[in-house]
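Here's the structure, in structure tokens; my notes come after.
A single protein chain has been removed from this complex, and every other one stays in its place.
Up next is subunit A:
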Amino acid sequence: MNSGTPSSSAAGAGSADSIAPRRNSKRPKYSRFTQQELPACKPILTPKWVIGTFLLVSVIFIPIGVVSLFASRDVVEIVDRYETECIPETLRNDKVGFIQSDRSKTCQRTLRVPKNMKQPIYVYYQLDNFYQNHRRYVKSRSDQQLRNNGSLQDTGPCKPEDNTAGGPIVPCGLIAWSLFNDTYGFTRNNQQLDVNKKGISWKSDREHKFGKNVFPRNFQSGTLKGGATLNPNVSLSEQEDLIVWMRTAALPTFRKLYGKIEVDLQRDDLINVTLENNYNTYSFSGKKKLVLSTTSWLGGKNDFVGIAYLTVGGLCFFLALVFLLIYLIKPRQLGDPSYLSWNRNPSGH
């Protein structure tokens, strides 16, 4: 057990001390990570950088703004608010009563085309104060049921429009139930303008979300009718009005695509609209508007993007100038030690 003679042990003790640190060294291993010396660039927001960045932003933003503003200005838009005008003047005191009665609700409107409109001309209806984004409303649908024929019973979230005595409602839920049912017919010089209602919905909705072999059942068969009825013999994937309607809007004021008029309209053309004013927005005093609009490469008439770009770009340009002026008049010397707080008031903080 005892190892070594005394003399060697003494010598060993001496040498062990000098060797031991090398082997048992607790010296941390060097790595750039642990020594916090990872290669890094150190951007400093110098005045030049500030001015440069502002200039760069303005240089990029102003053209984009101009282009998108032009695109937006190219679009011709006709908006006609009709919810009050389409009620006979005598009955305007009780709009809700009128809309719930069985009277004829056909209404004639005349629109004047302010500029030449190239086809396709998109027909929208715009609702106001209509909370398609209400929590109760948004969740009141069953995508399973819309897609699969076999999922008729999947009406879980659809309450209260889920079932009737005759079985589950297809499509169930408040969204479908409250389907918009005003209709528009257009004539120009007594000549019918066809409204193409195909292809007004997103392709992905049409093909994936609404089943080809799912047909409406028990729809609007309850005592309370919310809106349009659906042809039970047409599959849901072809009911594009429904598909458009069911892509719920983000805001309480929204437009929905109604159809396309695939004829050019000339300036000062008078368009007669034959309008079935069926949908009840009167109880919550919502507005209804009919919109005819062309599109540019960018889309519909929306000045906002262009103006926003121009504003941001212009502000940046302005600030670049201001900073440049300051820089020229009273430059701040970079790294001037006199800026250090302990140099400014040496007595301490």
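What we mean here is this: a residue touches a chain if its C-beta (ideal position, glycine included) is under 8 Å from a C-beta of that chain, and two chains touch if they have at least 3 such contacts; residues count from 1.
Definition applied: contacts and distances are computed from a predicted model.
Participant: Can you tell which of "Ribosome biogenesis protein BOP1", "Brix domain-containing protein", "Phospholipid-transporting ATPase" or "Autophagy protein 5" UniProt lists for the chain that's not drawn?
Facilitator: Matching "Ribosome biogenesis protein BOP1", "Brix domain-containing protein", "Phospholipid-transporting ATPase" or "Autophagy protein 5" to the record, the invisible chain is "Phospholipid-transporting ATPase".
Participant: Pick from A:Leu152, A:Leu174, A:Leu193 or A:Leu275: which residue touches the chain that isn't shown?
Facilitator: A:Leu174
Participant: So which bits of subunit A touch the chain we can't see?
Facilitator: 1-4, 6-10, 12-13, 16, 20-21, 23-47, 50, 53, 57, 61, 64, 68, 120, 122, 124, 130-139, 141-144, 147, 154, 156-157, 159-161, 174, 177-178, 199-202, 204-205, 208-209, 226-227, 247-257, 260, 280, 283-284, 293, 295-302, 304-305, 308-309, 312, 315-316, 319, 323, 326, 332, 334-337, 339-342, 348-349
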